[in-house]
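One protein chain omitted, others in place.
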């Protein structure tokens, strides 16, 4: 049953969203039906609840973490559920007439139902976390409801503020509830409610309390978080009527009451809750007097009444709790009706400004009467429900609970606030319904449709009945609720209009008389004053909030983001290097690292000499890279060559071969790119060079670089000087031949032992080639490099100037002899490539080296003959070669599946052929063929794609020129 | 595993001499890179190492391996052939581009291009 | 005696070649013009190849021959690319 | 050695082969390419699901695939355990969504999109599966290389600029990766992670400190990838510059860094690591906290949604890193849930951003993109006028946006909230529920940052959402293709499903966390994995 | 025959290269080398280098010997120049030579010879006029160089190639 009660509104919400935007009536019927259904369900459960039973429904959700979809209904929850559904039903009826057809009404009802569901969820949650979930849901849905008229800036701001404040509070509360779980060991409400002492005695109690109160007080709009509520009045009135009477703001009160048994009774509770409640009570009432907007007045009055309830809860006495629960219900009835009345007036007259409204009694007597009765209830006039709970409040206020100043001032504050309440209630009635005939109202006022008034009638009737015969009407329900909260601590109380001549009554009289008097004094001022109370007008919570929010979440955030982050590359690189240095240094130095001792014995002078050259190359390249790019590239080549010699020297012929080939290709590649980097001329007057800060920056960079170099040197020296640990290499050395079928262990590792690495590595090459290709298709050179290079233009000009020469003769002449040699080199390089490929498994070489070598052969032809010349003669499909290579490599690996072996299992054997003799047949060779094909394709693709830019550039240039011409022409 | 020290004296002497000679010539060639004053002069320097240097050292290698490993295939010949075939390409292109750049800079030390009159080469900077 | 002679002469010739590389480096670093640097690089390549050959003799291992062969056959490619860049402003037209 | 066993290698191989097959296909048949790629991704997804079920049901936790039939620790091994299976499935879910999305028009902005995409999947899956440090480097590079290509997909100044930074930083980081791996090898003599974990306990102090220094450098490479402050400044720029489907799939990229940090810190520096136990945890913790803070501030400070989403990535990363750094097994389970949820959310959000922004300035963006892509050269493809303005588009977009906002800020009832709840629950109740463990300062900070970052996301998303959906003057309804909105909805639906099925999801995550914190099982399985076949019996 | 073996000399040279580089004369390598050599010849057909027939193979040997002698001699000369041990100042300069050789391959060979000979550097060749510009390190007499090259190298090359 409980599940149905919860799910029905959400289901209804989903259904409503599916109704077309312009169909208002079906949506209203749907919502009404759902609300009625829920109400009926709740009502049907009353007998069970009344018998003192607690209904539970458990659905396992996250049992390991103690989060279950547990629904729990006791008397208090029942009371709230009924309130939520009943007032919900009334508001639906009201909204049916209130909402204009031009609005997307189904969306309204959908949100409304969702909100009802969320609120019911809060009320019925039997698990703290579930409660937090529904709690935040109410915040989210209320955000959408308040912002329903989002074309209105006030609505947007109001919605946002409401969400920001209640949402934040909700998150704090969530942590608080989790801490309760930490203390208690369960989130289950039943268990939590029975663990009051454990919670109150826990060292984390204060933290928990503060966090939960942050949630409750923000939701209930308690000072100093109250300011969002008046701004939420930008919502459609049915929303206000619902959210601010029975539901949203009451959620805070609900939570305080719900957890009252476990949290209340301590000094901290008394002070925090009491202070917040008292100040809210007084300030809300005071502010309400000075509102000019009807809904604003009601909003502040709501704040004040919530403060009243909070004060009651703060006191920690069971009787006060009873009063709090009672007032919660009373407030819901009269405040809902008042909001609806205000909405009718707004709806029928087009304004809510009390300065413009007056004398409406003549035009809408029924509404006026109803509003007057409701106001009286709000003011605490006898024979109305508000009076009863207020009397209880006064009675509790004069009781001494704690000996401190707060407790002492409570009766006075209560009386004063009550006086203010009388004043603003009078003001509300008087300025709207009495006085002269209204003039220039946007609409001619008249009574609303009957069904729009019906909900108010019902509620006012309830006020009256409860106020006159409380114990017959509300009594049993209240008792059920109270009993479920207080349990054995339920005090004896009596619901009666007349308790005899006592101090509370005297206080009521003072409040009534004082309130009327105050109103009479202030009437002239209020008739014309501006919105907002004197003294506090400038101290508007909303403005402070906005300013703080903007400062924190925008200005400060941006400045911190700029300071703590950067969008420039250089600082990022510095940070990366600095962090790496720090990481290495801290790790080593904290453990007492000592670099290995320096031995000079094994230094080979020739080797040292070569590296002297290599180091000069490296430093030179670093030095020249800015202004002499070509020189830097040459020097880089020198360093690479020395690296290559090192590999030979130190027993790595494979590396030497590969490094050398890659070196050559890289050089050609960068040269190809250099054509598109316009020249950088050193300017001795460049201010960048001169400034002190630049010098300091360079000095710092130099220091970083030196530290990095030193670090690498020390670590590598230490590592190389140490004994080799027991390594997995010996396995490879032992089995490369017997199981891998090759004598070149490095190659066997590459194509067999760790062939998977190679597969990945060629895939990287493939990816890069594709990327380069794709990027170059959209390449646009800098304008200054668009022109054909100067040399070519000069040489072409030379050819053109001489009658017996054709354009291009110069280059043909220059390349006459070189191109002959380069062309004949093609098959030679091809043979070398084949050689490297075939012997790779046994001796230095392999598919990769072969592929690169072959690509150098191709590039040589391009250099000799030019792009067009080569492509007219040779079919070059690098993309295809790449694809084939990748497929061959993968397929070779997959082949082993056929024999039931894992991917890439290779098979090696020597086949004996007639005449030829034994030849090695290892599947790894096939894999290497794939590597070869891919490497060839990728390298050629990269180089050619870059080379093609030279062919493309003139074309792009032509297009641009043509376009410019067309522009001029038009 | 063989070692160079296994080389008999009759082979060691020519090998060492060839090596020393080849490397000395190479060094002289490289010194030429420093000492020769003009670029065109320097263009000749590397040919020392690419001709005599390479040949001598390759010879040393041939003898050494032939003796040590007792086989008579001289694949070092390939190096000689390749060096002889490829060095001209570089040097030729370098020489030509130097010539070209000198010409457009208006240097009087280089011969004009043999064909036709001079184009207007003012205001050019490379 | 034989050993000492062989070892020393190899070492000396390697140092001589190393010095030759140093001279080439001097030209690369000093310039003054791009063609000088490239010429230096070409010389560096050839001397490096010779060094590898001597290293092969020194270790009596013909495994290192390939590296030398590749320099001999392909080392000129980067020099040509440089030269062509100087000559035509781009490597491949 | 059965067929199921061979399935482990499929998530790597299938995309690889698909990519290869797609390369030579003419770019004019992009749709065909896309469909082939999509089918491959579906198959990978199915394989992932099967593997995940296998991992979830197997008792010993991990199954090991010996590549090339070489025994561990010598050959390369792939290890499938709960964590890697989870990452596989997550990746393919993201891939399905983004790939479908890309087929609306984005794959037309450049060449070889689908090949690069498949290769990135292969790289990602490889990184998740491999049990070898150097192989990890290879797959890391594969993934990175493909991400470079995808980031640059469509070219244009913004992407190229962001790409330059992205590539430069990651190349430097890759150098650190190599240095780190080789130091570890030099100090311990092995590359296999399980073997390494075994050796760490026994090596001498000298080797240990060198190994740790290597691990520290290695860690930095991952931290760069994961975007830890101050190493992650490249991230918002790169992610916001990428085309939407690419940015969306990038949501998983940072998680690779996190995944490896998680894997290695628990495998190598767990309680069995002797003096190395807990190595690097403080860095992860405090760095993670700083990252959350910086990310949250960035979220607040972002005006453009793309950057906002980028900073959300940082927040998510920071949350995970700090969770690992807390060294509390109970938090890890929640963190894994969070990992999945936040990745899905961010992916959906990146996809959504473009649709939403299209609404703000309908037509203009598309035009600009097209102009940029087809500018003045080469392509003359006609932009076909397809797709219709579906009524209710705005509502769907609005709902999706709200869902993203709720997920990102960790508000109930979606999985973002469950994730935070689960992490906090683990934080407050490390041993048993309601245990007496005191909450440390770092844990309080973590809690506060978790909440505050959610709050920041809420405020920022609120600001952006109001600006986009509520302030707009009624303009044209954007043309959104079904193939664009469906992936977003699918991802959000997965999040919703995760919240509904939180129980079973969390059970999986907790079991995963438990397995991670007891690496002996993993090590044992890897080291004793049997070779296949008659000759392999040793 | 010409169709199947477009560049027989090339194929043979490649085979020789293959055998040398593999340091093997096994049948397997001969087969493989021949296959590769012939295949490369087919590929070269596309690049269409000039097909050259060699005549008077004996002249090749003579030329080779001559070049070898010249190389040794010029090596010594250039070494002297570099080390500055010569008695007279070095006088280097450009020499223009009219060549009648037109075959590309022959010209390439000439270039190789001149380059391999230290002290002479091939710079520029104008195809239309047939003027070759070389740079000579030790220029005593331009005409002497011109004659030397024409007689010693160009003439035999013409005989071999044309």
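Each chain carries a letter (A, B, C, D and E) given by its place in the written order, and its residues are counted from 1.
Quick note on the criterion: contacts are C-beta pairs under 8 Å (C-beta built on N, C-alpha and C of every residue); 3 or more make two chains touch, one makes a residue touch a chain.
The working rule: contacts and distances are computed from a predicted model.
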| item | value |
| --- | --- |
| From "Nucleoside ABC transporter membrane protein", "Segregation and condensation protein A", "3-oxoadipate CoA-transferase, beta subunit" or "Na+/H+ antiporter subunit C", the hidden chain's UniProt protein name | "Na+/H+ antiporter subunit C" |
| Shown chains that the omitted chain touches within the full complex | A, C, D |
| Candidate in contact with the missing chain, chosen from A:469, A:516 or A:662 | A:662 |
| Among A:450, A:680, A:804 or A:868, residue touching the chain not depicted | A:680 |
| Option from A:347, A:754 or A:948 whose C-beta touches the chain left out | A:754 |
| Residue of D:114, D:165 or D:463 in touch with the missing chain, whole complex considered | D:165 |
| Of A:75, A:541 or A:781, the residue in touch with the unshown chain | A:781 |
| Hidden partner chain, residues of chain C it touches | 59, 61, 63 |
| Residue numbers in chain D that touch the chain omitted from display | 134, 138, 141, 145, 148, 152, 155-157, 160-161, 163-165, 167-168, 171-172, 174-175, 178-179, 181-183, 185-186, 191 |
| Positions on chain A contacted by the hidden chain, ascending | 567-570, 573-574, 577, 598-600, 602-604, 607-608, 611, 614-615, 618-619, 621-622, 625-626, 629, 632-633, 636, 639-640, 642-643, 646-647, 649-655, 658-659, 662, 665-666, 669-670, 673, 676-677, 680, 701-702, 704-706, 708-714, 716-717, 719-721, 724, 727-730, 732-738, 743-746, 749-750, 754, 757-758, 761-762, 764-765, 767-769, 771-772, 775-776, 778-783, 842-844, 848, 935, 938, 942, 946 |
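Just so it is clear, only the chains that are shown with their structure count from here on.
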| item | value |
| --- | --- |
| Chain E and chain B - chains in contact with each | A |
| Most distant chain from chain C by Cα centroid | A |
| Which of A-E and A-D has more C-beta contact pairs | A-D |
| Interface hub residues of chain B, defined as touching at least two other chains | 29, 31, 43, 45, 50, 75, 78, 82, 85-89, 91-93, 96, 100, 113, 115 |
| Residue list for chain E, restricted to those that touch at least two other chains | 17, 21, 108, 111-112, 122, 124, 126, 128 |
| Overall pattern in which the protein chains touch one another (line/ring/star/complete/other) | other |
| Chain pairs in mutual contact under the definition given at the outset | A-B, A-C, A-D, A-E, B-C, B-E |
| List of chain E residues in touch with chain B within their complex | 17, 20-21, 23-24, 71-72, 75, 78-79, 81-84, 90, 92, 94, 96, 108, 111-112, 114-124, 126, 128-129, 131, 133, 135, 137 |
| Touching residues (chain side chain A, partner chain B) in the complex | 790-791, 794-795, 797-798, 801-802, 804-805, 814, 817-818, 821-822, 824-825, 828 |
| Residue numbers on chain E that touch chain A, as the complex places them | 10, 14, 17-18, 21-22, 26-28, 31-32, 36-37, 40-41, 43-44, 46-50, 104-105, 107-108, 111-112, 122, 124-128 |
